[in-house]
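Removed from the display is one protein chain of the complex; every other protein chain stays in position.
A, B and C are the chain letters, set down in written order, and residue numbers restart from 1 in every chain.
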């Protein structure tokens, strides 16, 4: 490894000073360092030429970096400055040990599936994005149920009367999909989870679909609806829009130093630690 | 009974002609009839001087009429033109029989509890409304969890990380609260149901609170939040707003001709008939 | 107060010595003390002549004492020796303060509704018991769904395909009914909660029924079924048996020194403290 990109969330007070400290520590090891921020209008992290992306922030910061990094090969290493996160590998107390291990090559790379989310308006593609966690087709501000038609692999399945439908990866299965009643998937699973949010007298069951499934979600009642990808700004849907969710050709890569069975061993602690009270 | 108000939903094609037919039928019986519409800018139904409110529409039309009627004594009689409804008493096929029974006094009046919903901004009341079904404090368009602090009877209970929180009456327990995972209450129950929508690693349990409970719901994270009462237009909340949900002094009264045990006998049929597929 | 009954759970090692200590402390105050155990074949607690029942144990010990005490007037005061309990009022560290307050009359009595559970075989009553928490009509040892027909107030409601059906009081709403997906009721609620356990493609919704409701539960498929009241030994049902669940004329009375709003203020702490991990 020659060049390391240090990305930090400027909204977290301790992130910028830590980024400085990490950068000096890396430069002392004769590594080239570039700095980036997860927030606009700061410059996007220059991920292209980096061998490792060190993210100082919470799961949200890692999600944003993942979007920038997915088209490249550099793995992400998260130093958790938020609540106990699902994606980070190090904490502020032990980042030097963890980063040292990675610089010495004593790590493995965990590859996580992403979703490709495409919005079609008639025959035209009007938006396309990749998701590490999830794509949600949901209601607008009014707390009122909308109707969404779902097709799987070109076959009509059912119409939902819901707040929204979440299409999630294994990675996203501990995020919004979990709140909606979905299952937790092992991180290596290349499945797609489909979970209705607040299903009103319609099919309430979460579905786990095989990699390669093509899920089409389309509003049918003309009400205000929006697409939210990885919790970012919503994209307003027109009544004739449809959203296709499928496996992305891109992946997110994480540098890990924990043993490969880390997920289930630490799962309960992570779930409980994130509780707000 | 001397004066009957016939309220119809102009968005349902069969409603206006049926309203005409009903009005002529009532006038032939020497009753005074006034017409009203559930949609603005049509004149609001002149509920003040009526002895009975005949509503031609779905549950939504009955909800709107209930708001106009709550301060008065006239009971509501719904003729269901929507999907199988929870609130209506008659169908287009049998309205003459049902209305005749009511005109002859062979009916009983079912009184349903309502909620009083008050929005405070600092020490100022900025909005107040009564709900027959529910009050929802929820996220904006972005499908992203918000944090809501809840106090019961002046005692802090917990902080939720959710899409929203529903406060519902027994009447509303078969509407949005049900979709969020809440229980179904017998219509005569004067309890308040509190249901978190998509709770993320926080208390997921629906609560059933006694009449007289005072529930305060306040956003704590500065994110966009809105209050929706009975599924109507959302009221945008400022970061310092709090919403108080409590028993209303008003009630909604329904004219019934079915036997008093009708609710559980017909419950399953109503729940299944409303399924969209 | 003149005579106090000290009831302890002999399976908890610290309970017997604490019972001795409590008895001596009470006798030093010139009170008459009688000792009882929650386990057979030890003598049942002599509740008849007591003014207060001091229970040293967990929620299970309090449940057993409640059965013995329901026909009498003496309130129960629990000193919690189990996990954080829902029913106890004192802890081993503060029992002297709490009991002193009660002896001085600085307490209030909380009255909790009970259920009357009656098993009919043809026209004959073959068993009858009162429940403070719940009555469960469930499958036998085989993890296989059974069919149960439910009538409410003499009206057929639906047939369930389930592991079992729980009928619970407000008190029982934080016990087995909660595990089955039911809501949490305020302790003063005199409602009956009906919750299906593992409903297989049948009505999954918990119901909250008014005091006075009569719920009949009857197996319809001839499979092995059993009735369990308050978690005690199961009563095997014959294929022609039916179980009636209704409000009991008896109640359980608790001596409380906490403020009347204690339930929701301490609810989350109690729910989290009971988690096994």
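Assume a contact is a pair of C-beta atoms (placed from the backbone, for glycine too) under 8 Å apart; a residue touches a chain by one contact, two chains touch by 3 or more.
Every value quoted in this text rests on a predicted model; they were computed, and no experiment measured them.
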Quick one: which of A:33, A:131, A:185 or A:218 touches the chain that's been left out?
A:185
Contact with the hidden chain (one of B:31, B:103 or B:268)
B:268
Which of these touches the unseen chain: C:24, C:48 or C:144?
C:144
Using the touch definition up top, pick the residue from C:7, C:132, C:226 or C:250 that touches the left-out chain.
C:226
By the document's definition of touch, the residue of C:29, C:48, C:200 or C:260 touching the omitted chain is C:200
I need the residue numbers on subunit C that touch the omitted chain, in ascending order.
136, 138-145, 147, 158-164, 166, 175-176, 178-181, 197-203, 224, 226, 228, 231, 233-234, 236, 271-272, 274-277
Residues in subunit A touching the chain absent from view
152-158, 173, 178, 181-186, 188-189, 191, 193, 203, 205-210, 213, 261, 264-265, 267-268, 271
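In this section, only the chains that are shown with their structure count from here on.
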Fit subunit A to subunit B (C-alpha, same chain sequence): the rotation, rounded to steps of 5 degrees, is 180
Distance from the mean Cα position of subunit B to that of subunit A, given in whole angstrom
38
Which residues of subunit A are in contact with two or more other chains?
272, 275, 277
